[in-house]
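In this view, the complex is presented without one of its protein chains, the others remaining in place.
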Amino acid sequence: MAASNPEFNFDLDGDTLREECGVFGIFGHDDAAALTALGLHALQHRGQEAAGIVAFNGERFNSERRLGLVGDHFSNENTIKRLQGRVALGHVRYSTTGETILRNVQPLFAELATGGLAVAHNGNLTNGLTLRRELVAQGAICQSTSDTEVILHLVARSQKPRLVERYIDALRALEGAYSLVAMTNKKLIGARDPLGIRPLILGELNGAYILCSETCALDIIGARFVREVENGEVIVISEEGVESLRPFPRMQARPCVFEYVYFSRPDSILGGRSVYEVRKQFGRQLAQEAPADVDVIIPVPDSGVPAALGYSQASGVPFELGIIRNHYVGRTFIEPTQTIRALGVKLKHNANRSVISGKRVLLVDDSIVRGTTSVKIVRMMYEAGAREVHMRIACPPIRHPDFYGIDTPEQKALLAATHTLEEMRDYIGVTSLAFLSVDGLYRAVGYDGRDDIRPQFTDHCFTGDYPTHLTDIIGESAKQQLSLLAEAG
Amino acid sequence: MAASNPEFNFDLDGDTLREECGVFGIFGHDDAAALTALGLHALQHRGQEAAGIVAFNGERFNSERRLGLVGDHFSNENTIKRLQGRVALGHVRYSTTGETILRNVQPLFAELATGGLAVAHNGNLTNGLTLRRELVAQGAICQSTSDTEVILHLVARSQKPRLVERYIDALRALEGAYSLVAMTNKKLIGARDPLGIRPLILGELNGAYILCSETCALDIIGARFVREVENGEVIVISEEGVESLRPFPRMQARPCVFEYVYFSRPDSILGGRSVYEVRKQFGRQLAQEAPADVDVIIPVPDSGVPAALGYSQASGVPFELGIIRNHYVGRTFIEPTQTIRALGVKLKHNANRSVISGKRVLLVDDSIVRGTTSVKIVRMMYEAGAREVHMRIACPPIRHPDFYGIDTPEQKALLAATHTLEEMRDYIGVTSLAFLSVDGLYRAVGYDGRDDIRPQFTDHCFTGDYPTHLTDIIGESAKQQLSLLAEAG
Amino acid sequence: MAASNPEFNFDLDGDTLREECGVFGIFGHDDAAALTALGLHALQHRGQEAAGIVAFNGERFNSERRLGLVGDHFSNENTIKRLQGRVALGHVRYSTTGETILRNVQPLFAELATGGLAVAHNGNLTNGLTLRRELVAQGAICQSTSDTEVILHLVARSQKPRLVERYIDALRALEGAYSLVAMTNKKLIGARDPLGIRPLILGELNGAYILCSETCALDIIGARFVREVENGEVIVISEEGVESLRPFPRMQARPCVFEYVYFSRPDSILGGRSVYEVRKQFGRQLAQEAPADVDVIIPVPDSGVPAALGYSQASGVPFELGIIRNHYVGRTFIEPTQTIRALGVKLKHNANRSVISGKRVLLVDDSIVRGTTSVKIVRMMYEAGAREVHMRIACPPIRHPDFYGIDTPEQKALLAATHTLEEMRDYIGVTSLAFLSVDGLYRAVGYDGRDDIRPQFTDHCFTGDYPTHLTDIIGESAKQQLSLLAEAG
Partner (left out) sequence: MAASNPEFNFDLDGDTLREECGVFGIFGHDDAAALTALGLHALQHRGQEAAGIVAFNGERFNSERRLGLVGDHFSNENTIKRLQGRVALGHVRYSTTGETILRNVQPLFAELATGGLAVAHNGNLTNGLTLRRELVAQGAICQSTSDTEVILHLVARSQKPRLVERYIDALRALEGAYSLVAMTNKKLIGARDPLGIRPLILGELNGAYILCSETCALDIIGARFVREVENGEVIVISEEGVESLRPFPRMQARPCVFEYVYFSRPDSILGGRSVYEVRKQFGRQLAQEAPADVDVIIPVPDSGVPAALGYSQASGVPFELGIIRNHYVGRTFIEPTQTIRALGVKLKHNANRSVISGKRVLLVDDSIVRGTTSVKIVRMMYEAGAREVHMRIACPPIRHPDFYGIDTPEQKALLAATHTLEEMRDYIGVTSLAFLSVDGLYRAVGYDGRDDIRPQFTDHCFTGDYPTHLTDIIGESAKQQLSLLAEAG
């Protein structure tokens, strides 16, 4: 997880949502760190800013934390050799503008009276700042600006004798979303918040147990999917095996629906469903709800592809690659010159004229955030000779910011929060525009529709229905800026 | 172009063909270097090892040549500022194992008696070593191991008074494939070998003229396509405008068909045809020639996608993304650990089980070189539960190495050079295997078939019919290793 | 100050003593950070591993901490610009083998309930490990392995209301040597331990006050020397001026005599005496105590020069540069090849044959630690043709390790701890060998001799008379290794 001050998240100049983190821990394998590096590589789409791995070699914890991609640092044999041991824990982090500093890179580590403890967090606490203020008043020294550090302090200060008890003590103070993996010299501990907002998976490889964010991280190393960690469950893995604890009162789970919409990799299985199939289903549902009289269906690459295929199959209109993506863009032109900046989106995408020119085109995208990218892509279609351009979005309008670990712009920057459907259509410049309905979203996943009494998913970005307290956001903490010094890595 | 010693090319451990180079020159624009950087970025797929740009600022030539991607170095404002002027010439280079050295990075430059001359080369000379030996015997000093340097020496030694005459003098001595762009303080000069083996395009942007390898490099900066430079044509661009020279006897063009099969970007237009449409046509033709009784069509990403779509549309069998590519792999894990290496192809691709399990699968790929990747991908299909796996290849069997600027393995490493169709099917482990026929290839492009008397394309990789002399390869030079010293960049 | 575990210090392969740290703080100047960088540059001889500066810009603390020399990072205008403000605090650190990690680089910083606090430490606590163990048992989380962090925790946990009171509260718990400079958003606070073991100077520049380790750091910026901070004194500098507090019972000062022998720069003034003159006086005293019948006096460069000049002036024997030092060695050959390593000391020094050949030579050095360098230098003299080689050492034999901030080898590696004078003479291979006597050392500084009842200096390295408790060293802590994870910078 990341900076607990939500303001850090609001100055994205990109026009996408970003998942904040991915976690991967393994207990009981000789190549623990190498497997963790591979697992993190498979989870790279969940965080490209930084990566870290902690391992315990039987005597001592070793840690490597770096800014950059997993492969930049953790494919190096020497790095992996410094991380010997049969237990390892890793984390990938997203990139924000203001806080790209090494000491925030996870896993965080502390030497407690009970021994070393490393923690990796996916999610975001909604009372992190409030807890931090209380801890500092009691004499705690915080080294990072990450809300995850609060968890370490709570464990350190617990009066319980055993580490697992202390850890659960700490969890009880938390509010918000967390899928946590912690590691001691003898245990790997998974924990998912009472609503199970962010995902957490249990896997197994030749007797070694794995806790990770998505099943694609099991696939890369050929590990077996065991089951998902349940909402409110704490799983303790040790030489004695896997123990399941239930410290919280049972609640119905409300996993975040955005994992289906955008974040999870299409080849992952989540909640028993193929993410790829769910996305195709979004497209099929959309074809039913909002048909279009067009000649060709073009996905906005790469995330719109499954929904566009679904739409094409349901409607019978041919699917074509009308936008070619330059795969070298990902990490290049990070310091663009003015001339380059003026050219905008063309660095990344080019129209494939031969399938557009003279056609009525339907663009299918996964979501609209600010809408700025949509404007550019639509203009590109017209410049390539499209006769008409229509757009279909494979999720409902995003009208509310997230506080659980998704990097959303502030509300007033969300196109759908400030525009009617017709205003959006006009702004984007398309002949027709339609979104998947909220009930359609639920139907595509297999429900009859949204259960408004006991909603099956965390879906506040569409509905405004936040599933937990928002202490920091509503209380005074929201006004306080963290004064911790900034430091170059 | 690259190292003239073909042996340098034979130790690829990858299993793809690689285009060797891309070129981009512009005359008459205030942002010449920035536009060149963008053009090279669009041509990045033609060479990822190194990039260079030379510009003339009215007084002096300035040059920046770097190992790495275009965006790594040339998106920096300071670099572009050092390259002021209204004329600029750039080059991207492929990566070979042994010769990754800075002094081979193009454009090459020499200060001649007539003034400075920079040259960028796409292609490969088949008498480069022979010419080099003759020049050294006459007292020439070679600084690079690139065959392009031979051209500079020939120009320097020509007895003709004017630079263009000297340059044409030099071209007359060359054998093989070359699309060259040269630059002086007053001119930009394009030249294509008598057969027009490698591509070269003329474009225009607000009165400035551009010479580049593909139309996608025009698209990125919004430039207009004018026409292709013709085989055997020399184009001289100066303040006086564009002049076309024809120093060679007219011959029928024989462009390299591999630009359609693999190298050019799908959104480029080549020989008047959309590369994307040609590839889809390969797939359609293949569906006719080699139908398959299957449930799903899966492209081998990313290059097999258009042919797979074409096959799907022609056959009516649904197209699905059955292999998910990890886009972060491109530049990562360059120093893989043993553990990682043992895991092989999974770093890059993962099976999307939900569309494979229990199905009869047809894989469509653009070509087979060594076949090692195919083996791994087929195995991945079976592991994901495929009931049957069939494979269709959207070009004929590759049986002969290239000497014109494509980075092919030596002949004995080409799967199709040493195996029958049945042996290949068995080696790859598929239920059925079929390649596009040579005549089918020509038909897909719009001909009735191959004209064996006057073939329309350079296609020796499929047919063994090399279109030029191979002086270095057949003569003694082939046995001589260049003894020029190796040097760390 | 540095790692509190003394074992970290014992694997030096060098043969010198090293001062551990230098500090520099300034209050009330617009160029606070630039002046701090210069002050640290003048103190570079006190620590070459790492440097850090914290500044407060009126709103926020900013910090830059780097491995390497001051000039490598802090001469850069951009770095200094990031450190705006009128208050700044800096630190240079020595280099040990095991703990070269960024999070140990000072000043350390913590955000307390009372606001931000930065601390820079010269010295070493002898109860640091013991205090750390107690704090961790109470739930404190330590991020560095530095004993300085203990001070931050003690301040954070103090129950006193005001920061200065909390800070003094913390100091009361400390044992050992400390010259501390701390900084808040409103104050710069200097503190020297009750014995004043390590130096601390008060200076002034155009109304701005400075606290630093040596007067040479005042000279470099043209600042005025005000006075030394006294033993047991706490000095609080704020907009209100300079306030002196005396929280400890008054004791006689016992500054460390090694500042004269080796650490301080010769142009610094310490305890009212010129370090250069004291060293010359050591040489004169040595000439009286241990005359030698020789032709030429040769200093072991560079630290033996003043004593050799003093010996020459007192004895009338000519002083010559018989050993030429290669000034490029300092930072080079850090990864020497075996061949280079086998050549040993010649990389750094060469004999100046013309003043040695055929002569009876007297070498003058400042001290002997392990003796390995002496052996090599003596051999070099004989190889250059010396007829006889004698040696005089300008301090008494070093027989005991230090625990107050000097980087000494463990006792058994100290030549004088395990050899008699005659054994040392034999080991080093000289015709005669003599050390300055303990009383001679005191006489050279101006006393009649050592006052064994109330010794004027901290001199345990010569006498074994440690001036404070050694809780960590004698108690159980000494056996405990810090288990904090190691981390690459």
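Chains: A, B and C, in written order; residue numbering restarts at 1 for each.
Going forward, contacts are C-beta pairs under 8 Å (C-beta built on N, C-alpha and C of every residue); 3 or more make two chains touch, one makes a residue touch a chain.
Since the structure is predicted, the reported quantities are computational estimates derived from the model, not experimental observations.
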Which displayed chains the hidden chain touches across the whole complex: B, C
Touch criterion as defined above, residue of C:90, C:116, C:199 or C:306 at the omitted chain: C:306
Absent-chain contact - pick from C:67, C:113, C:173 or C:220: C:220
Chain not shown: contacting residue from B:116, B:291, B:318 or B:385: B:116
For chain C, residues in touch with the removed chain: 31, 34-35, 37-38, 41-42, 44-45, 48, 69-72, 75-77, 80, 216, 219-222, 265-267, 269, 274, 276-277, 302, 305-306, 309, 313, 318-321, 324, 326-340, 343, 346-347, 350-355
Contact footprint on chain B, counting only the chain that is left out: 54, 60-65, 82, 102-103, 109-113, 115-116, 136-137, 139-143, 152-153, 156-158, 482-488
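Quick note on the criterion: only the chains that are shown with their structure count from here on.
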Pairwise touch network: line, ring, star, complete, or other: line
Most widely separated chain from chain C, with each centre as the mean of CA atoms: B
Rotation in the CA alignment of chain A with chain C, degrees, nearest 5: 180
CA centroid of chain A to CA centroid of chain B, Å: 38
Interchain centroid distance [CA atoms averaged], chain A/chain C, Å: 50
Length of the line joining the C-alpha centres of chain B and chain C, rounded to whole Å: 62
Multi-partner residues of chain B (each touching 2 or more other chains): none
